[in-house]
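Left out: one protein chain. Kept in place: all the others.
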Amino acid sequence: MSGSSRSYEEEGVAQSLRALRPAPAAWVQAAKELPAARRELDGIVERARADAAYRSAVLKDLEGSLRHAGHGDDVMRAAALRARLSAIPQPGSV
Amino acid sequence: MMKAALEALSVGELLDAFGRQPGGPGGGSAAAVVVALGAALVEMAARASGEHWDQAGGTVAQAVALRDRALALASRDAEAYDAAVAALSGGGDELLGDALARAAAVPLQIAHLGVDVAQVAQLTAEHGGADLAADCIVAGRLACAGTRGAAALVRINLGTTAADPRLEQAAELDARAAAFERALGELEG
Partner (left out) sequence: MTVREPRDIGDAELVARCRRGEPAAWAELVDRFERYVYAIAVRGYRLSAEQAEEVFQEVFARVYEHLGTLRDDGAIRPFIGALTRRLAVDQLRAGARLKRLGDEYSTEHDSAEAFEAVERALDVQEALAGLTGECREVLDRFFVRDESYATIARALEIAPGTVASRISRCLSKLAKELEGRNLGPGPSGERTR
């Protein structure tokens, strides 16, 4: 057997390509729909902006609040709602 | 048997798993392991051919990827078969039929993988180091054996569902493996 065993740059590149698998298509699609889904949550967010107690209650049970509002169990909407509620300035904060 | 477990076995332990373990891996897993062996031989031959073949590196990368896919299928086949056995003991004819059809899906993937390994084996035999051609021919023949064994499983698992398009795919892959065997035979000189 001739030749020496060696590593090649192409191997490392190929390993890197294989390392970045696409996320599940459903997750990607849900993330892309974020702007549209966000608009559906406006009602909850507006109320939370005006009512700190309501905001706390929603943050404690996001999934329940979404179900109550007719949005069902949706990881993406829960994430979107959490992000928007977290961005609401709190009383006394700068 | 999980992928991690298969990879962790020595050759002797692997053979024991096939030969002595009730409910252990079966024909599909064996076909996948044989395809993986073929890919590993191609990887070796391509790796040693870099001085005079500018595609050696790319071929190594492909052989590694094919080898890893084959090992993953070896485990998945065992799992799919277990599911079919469970359906046999617990369910009605319809459930068994579904489970066996699903069990045919993995052998079909193994068969596809085998012809791909045969292709890179042939490529490496033709362009790699002359003293490595014999190993490439063996690699190709192993891969073809894996394909033909897996294709047989597809036929068996799909049983009387003659209209299933996967039967046609299996036949085509079987024919391609036969063609590769002929081509490799010609390379033997």
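Read from first to last, the chains carry the letters A and B; within each, the first residue is number 1.
Basically, a residue touches a chain if its C-beta (ideal position, glycine included) is under 8 Å from a C-beta of that chain, and two chains touch if they have at least 3 such contacts.
Computed from a predicted structure; not experimentally measured.
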item: Residue among B:Leu6, B:Ala48, B:Ala61 or B:Cys136 touching the omitted chain; value: B:Ala61
item: Listed residues B:Asp77, B:Asp116 or B:Asp135, member touching the removed chain; value: B:Asp116
item: Hidden partner chain, residues of subunit A it touches; value: 7-25, 27-28, 30-32, 34-35, 38, 75-76, 78-80, 82-84, 86-87
item: Absent chain, residues of subunit B that touch it; value: 54-55, 57-59, 61-62, 64-65, 68-69, 112-113, 115-116, 119-120, 123
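Just so it is clear, only the chains that are shown with their structure count from here on.
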item: Gap in Å, rounded to a whole number, between the CA centres of subunit B and subunit A; value: 39
item: Residues of subunit B defined as touching subunit A within the complex; value: 44, 47-51, 56-58, 60-62, 64-65, 129, 131-132, 135
item: Interface residues, subunit A side, partner subunit B - complex; value: 1-6, 8-11, 13-15, 18
